[in-house]
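My questions all concern the structure below.
Every protein chain except one is present and positioned as in the full complex.
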């Protein structure tokens, strides 16, 4: 017989039956079931296939450590792979499917792998698939990849919302079993702000799986009562279905909470806790013996949990195989429930007498199992060495318990072996603020767990300055448990599994050790033991025990591998939360530009108007040409608010800026602007912009769009860390001002109509003047600076008035041909004029490279002055800025092309420079380009090849001055 | 990681941007005869201790203070947090 529901008992709500399907077949369970408990109660044993050999597998555990029973849930985009059936709460209409099998779970073609197992042992990948040489990528690897798994993503974005949040507390209690609840009660009663996080949907931990009483009531009832008391405390927050998956620096804990009834599927928490108590219990270990992986072989605690929590008898004929007293409890519970139970205890001298109705085999071993798709029989060798097969539906195995030490190792602490409890317990190097209580610390009885939890809660209260409240602990079982480590059954042939999901067997460990991979980390990597989705929570310690037996060194010396976060897998969608990646920034005239039909482009985090198409225009080039021509011939305007703006004030503001910029700033007159060139300390150009002096002690400087944040950081660094004695203060005002460039021969005419209170005549407000006027009665700053090379101004008004300014410019300039232009035309204009921008300021160029050597002061110190003189930066052979024009009219030149002398071979050794920027110039009727060319300024007039192998293009170009429009600068001074 | 800001109290490290070694505060004298070597060491050579180190952190998403954070690079323990401006003034005064 396979599993069946008992007529009464358990923590399920029989009044709420739930229908669900598994691989399309309908089943029924109850509220309170997991998928696994409901399937077992329905007689289903096979739930999955193993990774490598595709062995049929059933649930081994009833918890989040489950290695076998992984299923897919949901359909279409909603599909979620690799869900543990053992923790998946049953709900009405749940559709689950098995994974890693074809064509079906019961008949899986790749189970053929199992026959080839002798070939596929540890390390086989590395020794094979090498002949012939070309076959790896063409044949072998695609086959291997196809077999990967277990589950599959849908390939579509998943629907539904995920969220993330922060929380803070004095004490985080991890686990709501007896130790955790006792800790939370002690801390809560003392007035601490407590968060209790427990993986399960229901508090109680191991108490839910046992028939033990606490304080005279059932363990589950006691836990529910404690939970209710905690819920009544205002400063306590209870989080069920919440797995603490990682311990990070500064007392930050990563927590994933499933929230099936909330607006989000999951909430990813960052909990800042001053103290934490780890009370996460322990995980049972299997034992290695031949064919210990068949469906129906389960951990003893899981069989007991099925019985007591889910009122399900996993099988009628049960063999219990264990090495410690606790297994006797399993045998007794099962016998009491009517099962035919045989208890095989490896100890000759196991204390006590057999429980009622249990056949006891002392000093026995299980030496094999049978049953292709589920256990049918168990071979037992008794204490005298006599072997016989006996029928069995369930084999309940326990090799002892491993404390859930994982979180204690997240700061690279190492667990230590404790012989008396036959387990690795947390070592001395715990993450700061974390203590451990209960089974997680190696405590074996319920009373000990309660006592340790209570002590930990009170200790936390005391440490945080609260007086602990004395309270009597409830009565609980306090049986002494004797345990001996038992890893594997020796002297029998057959494959004995250690890591179930990844199909690592005792033989693999032997192989690895013999081949020199006996160090624990080598073993893990060579065999993949502990690297499956269960992260070795079930099998890793067993594997180490087996290794220790093989090598003859003790388990304590063998040690463990490093445990890393997360403790349990975390959905990526939850980590990303509901937030998009990087907020979009919009300049002040965005809405206006939208109304004008602008096409937008991403520039860093900003969305900027790229161009403003007009009806009838057939392509972007036509629009951009029109906009660029309008600037040269009439007037255009463009939102340049994205440029960084930093307000600099103080008596020493000029001194400060003079030290910051490579060119002199000290004597910049009030009411004047100056181009500013800023270097990094290593001598390369960092950024450029405009420095405007509004008053003796008041400047405003601009930066490039991309450089805004970095330049402000740099300036604050210089102010606070280098020159704290200077009287200067800085404010980033990028967002405070809407700044618009107004450029073109009619710029003055247009601005005169819009700006009041400022005489814009050239004599009164010449090139590089700055001053304050008014726009519609409110302050407006004017800077006569030019990026395009035309007569131009930048007008800054309060950010909220940006759209109004754009409207006013468009309206007032209609008869002047006032044209809004976007970033594309701006790029054309600056290349025509030979102004450098992002492609030239690539973090590797010096002022001399950019033709700006003359600006660099030799009379003062400034950031970058000393290292700029290094030989590598002062090398005259470095590529420097030139203009490039195609020799054949109409030929294109593309940025990214490399430059070669005529007749030189086209290879890296002969490249002499590259094209950095290029655009079609409607003003010149040809492509204009900028480039960096070795000794470029000396080579004006030379013809070169611009070669672009990627796109198969080549053009002959002539080296020209970068300043293609108005090199004398007459226009901008007009 | 939590940075105990002298003005703002304990703040999550995600509010900060790290510049690097606090050696960045000790800008050499450009007029000194060994300035070239001193600036090379200043900008490019680091002690990089496995243990206690001093770093410059900027409270970019906060009050924009530069802080000198003394940390252990082996344990990530934060040992001391000072306003860089105070440190810079004190070191100038000491010179």
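For reference, chains read A and B in written order, and residue numbers begin at 1 within each chain.
As a working rule, a contact is a pair of C-beta atoms (placed from the backbone, for glycine too) under 8 Å apart; a residue touches a chain by one contact, two chains touch by 3 or more.
Assume contacts and distances are computed from a predicted model.
Trainee: For the chain omitted from this view, which of "FAD/NAD(P)-binding protein", "Phosphoribosylformylglycinamidine synthase subunit PurQ", "ABC transporter permease subunit" or "Sarcosine oxidase subunit beta" is its UniProt protein name?
Mentor: "Sarcosine oxidase subunit beta"
Trainee: Which residue, A:275, A:885, A:898 or A:971, contacts the hidden chain when the whole complex is considered?
Mentor: A:898
Trainee: Looking at A:515, A:725, A:815 or A:938, which residue reaches the missing chain?
Mentor: From the options A:515, A:725, A:815 or A:938, the contact with the absent chain belongs to A:515.
Trainee: Of A:133, A:234, A:814 or A:888, which sits in contact with the chain we cannot see?
Mentor: Looking across A:133, A:234, A:814 or A:888, the contact with the absent chain belongs to A:133.
Trainee: Which of A:459, A:570 or A:721 sits in contact with the chain that's absent?
Mentor: In the full complex, the listed residue that touches the missing chain is A:570.
Trainee: Could you list which residues of chain A touch the chain missing from the display?
Mentor: Residues of chain A in contact with the hidden chain: 51, 79-82, 118-119, 121, 124-131, 133, 136-137, 141, 144-146, 148-158, 162, 164, 246, 248-249, 252, 254, 270, 410-412, 507, 510-511, 514-517, 519, 521-522, 525-526, 528, 531-533, 535, 564-566, 569-573, 575-577, 579-582, 584, 601-603, 680-684, 686, 838-839, 842-844, 867, 870-874, 894-898, 906-908, 911, 914, 917, 947-951.
Trainee: For chain B, which positions touch the chain that isn't shown here?
Mentor: 1, 13-14, 17-21, 37, 40-41, 43-50, 53, 55, 57, 71, 73-76
Note that in this section only the chains that are shown with their structure count from here on.
Trainee: Sort out for me which residues of chain B touch chain A in the complex.
Mentor: 1-2, 12-13, 17, 19, 24-25, 27-28, 30-31, 35-36, 39-40, 42-44, 56, 58, 60, 64-66, 75-78, 83-85, 88-89, 92
Trainee: Show me the residue ranges of chain A that touch chain B in the complex, using the header's touch definition.
Mentor: 248-252, 272, 411, 432, 681-682, 709, 713, 716-717, 720-722, 724-725, 861, 865-867, 869-870
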